[in-house]
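Can you read through this structure? Questions will come right after.
All protein chains but one are shown at their positions in the complex.
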Amino acid sequence: MLQTIAARTAEAKELSAFCQLARQLARVGRDFRSRGWALGTSGNFSAVVSVEPLRLAITQTGIDKQALTEREIILVDENGRAVKGPGRPSEEVTLHLTIVRVKRAGAVLHTHSVWGTLASEHCAERGGLNIEGYEMLKGLQGIRTHQHQEWLPILENSQDMKALAASIEDALAQHPDCHGFLLRRHGLYTWGQDLVQAKRHVEILEFLLELVGRKTGMNG
Amino acid sequence: MLQTIAARTAEAKELSAFCQLARQLARVGRDFRSRGWALGTSGNFSAVVSVEPLRLAITQTGIDKQALTEREIILVDENGRAVKGPGRPSEEVTLHLTIVRVKRAGAVLHTHSVWGTLASEHCAERGGLNIEGYEMLKGLQGIRTHQHQEWLPILENSQDMKALAASIEDALAQHPDCHGFLLRRHGLYTWGQDLVQAKRHVEILEFLLELVGRKTGMNG
Amino acid sequence: MLQTIAARTAEAKELSAFCQLARQLARVGRDFRSRGWALGTSGNFSAVVSVEPLRLAITQTGIDKQALTEREIILVDENGRAVKGPGRPSEEVTLHLTIVRVKRAGAVLHTHSVWGTLASEHCAERGGLNIEGYEMLKGLQGIRTHQHQEWLPILENSQDMKALAASIEDALAQHPDCHGFLLRRHGLYTWGQDLVQAKRHVEILEFLLELVGRKTGMNG
Partner (left out) sequence: MLQTIAARTAEAKELSAFCQLARQLARVGRDFRSRGWALGTSGNFSAVVSVEPLRLAITQTGIDKQALTEREIILVDENGRAVKGPGRPSEEVTLHLTIVRVKRAGAVLHTHSVWGTLASEHCAERGGLNIEGYEMLKGLQGIRTHQHQEWLPILENSQDMKALAASIEDALAQHPDCHGFLLRRHGLYTWGQDLVQAKRHVEILEFLLELVGRKTGMNG
């Protein structure tokens, strides 16, 4: 019976954490959509609810982010199976889980901006994009100076989520210091210890992608 | 008398469906205006209230979309004649009805963005715009991979609505798989099974028009 | 005594009209500021309260448009002297009064956008900007087809308001069909029979200035 009580307490705690993160994910999603970083049904956002066992709150697949609420956020287990909430999780749940596991991330955010897509296409053959010398880089976790070189790997896009997860795992192993990566002609993935940090990384990287895009005339 | 009751029930149902769609159309219109896709009195938006007999909820002509409410939405019949609501329907009601009929669409949305206008001018001589390889294309109904080629036909603009409707009907017959088309120096038409899908198509196509516009230096 | 009653009734009517227009001007001003068309304290907006005697509601000078309310709108007479409201009217009140008189306008709106400023500089030597063939032109009062040529005169900027008013009067005489004009390296003036029409003209002309600016590579 003590076990039952402990289990119920843990469940209640998990539920409470889930609800709070779901509301925060919804707020972040609405904001990103209003900035043009998640138009259509693009973009998907997740945050870790518990580590052991792994539970991830993630946006449903095919959802308009303009009026995103906590009701469109699903709880999934370590295999991406829904354990709470209606609908199916984002098709890219496998990618989120891979990043959570490899980077021990507390939140993973994926945006589709015009400038991110342009950069992912323009620099694809070089395999990535170097961003260097900007004060804004200091907003990335662990960076203390503008004299930092950030390498943003660009990975070939695919509809095979297992293959894509493997290629992400490779890229993260090869570039252990990167704070995000681009999928070619697709968009940006970044993460953080928690949702606040991951949101900051999106804003910084999207800013830098626009900056570098305008500077190098990717728009011409 | 039973007939009367049935008729009244049908009427009440139609009225209720009309009111709900009118509110949704107004919300979509205000959002598109705020994004710069329906400035001035440009843009017009419709949704099917009933199929048999055909009833279409559509924005009034000459309306500022910034403060659009359900009061500026009119109910028209299959000939574009107002059956409910004040004012006249959009002049382009014939085009909406044509698309509804040919594509069996549940909603038709027409936007006037800067990037859409630029693309419609820049690629007019080629008769259309090819968009290919972008993940964002997956948001279009029936598309399962980024390795899709979307052909967006560009039609000559005209003030003769009957002629324009005929040329739209031709284009839709020639390009049965397209999800939208551009009128030259005018703007985008797209549609969907329902308003949610049509709105998604606007966001995706407007995103892609900006992307392709910046990439190919249409702005230079 | 009947005269007194009549005078008081007229006063009450004027006051009521002023209050309503002041609220509308404030709403328009806040919206234009949010679109980046009236940053800093730039932009000034007016609407005719009564024609005989002429009374104009106009924004105060030096006001941030972000939180513009009816309290920052002043009532001035035909000489631009304040007859109601605190502060001084916009320095450009003489220009507004000139346009009201010459065009029999019911409202005059002046915006400072990036694209308007670029166009006013780029095309200054030609004395104006030709805009032609766009559907959006149909939103200008009296225009029925996209096959319209709109000539937007560009006038040399000046701090001498009397001289500037005279040069505006000349330009309006020379181009009686124009719907607006640009002051060089300064911004757009447009007007309408009422505030609704004038607001529509701002949105249409600002849209077209961005369009033409991007198309002709004014930004390069």
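As written, the chains take the letters A, B and C, and residue 1 is the first residue of each chain.
One rule holds for everything that comes next: a residue touches a chain if its C-beta (ideal position, glycine included) is under 8 Å from a C-beta of that chain, and two chains touch if they have at least 3 such contacts.
What you are looking at is a predicted structure, and each value in this text was computed from that prediction instead of being measured.
With respect to the full assembly, the chain omitted from this view is in touch with A, C. Among C:49, C:73, C:140 or C:183, only C:183 touches the chain that is left out of the view. Contact with the omitted chain, checked across C:55, C:96 or C:112, is made by C:112. Panel shows subunit A; residues 31, 35, 133-136, 139, 144-146, 196, 199-200, 203-204, 206-207, 210-211, 214-215, 217, 219-220 of it touch the chain omitted from the view. Although one chain is not displayed, its contacts with subunit C can still be listed: residues 36, 39-42, 64, 66, 112, 114, 117-118, 121, 157, 159, 183, 185-187, 218-220.
Throughout what follows, only the chains that are shown with their structure count from here on.
Leaving out subunit B, the touch network of the other chains consists of the groups A | C.
To overlay subunit B on subunit C by their CA atoms, one rotates by 90 degrees, a value rounded to a multiple of 5. Centrality by C-alpha centroid: the chain sitting nearest the overall protein C-alpha mean is B. Averaging Cα coordinates per chain places subunit A and subunit B 32 Å apart. Among the residues of subunit A, those in touch with two or more other chains are 220.
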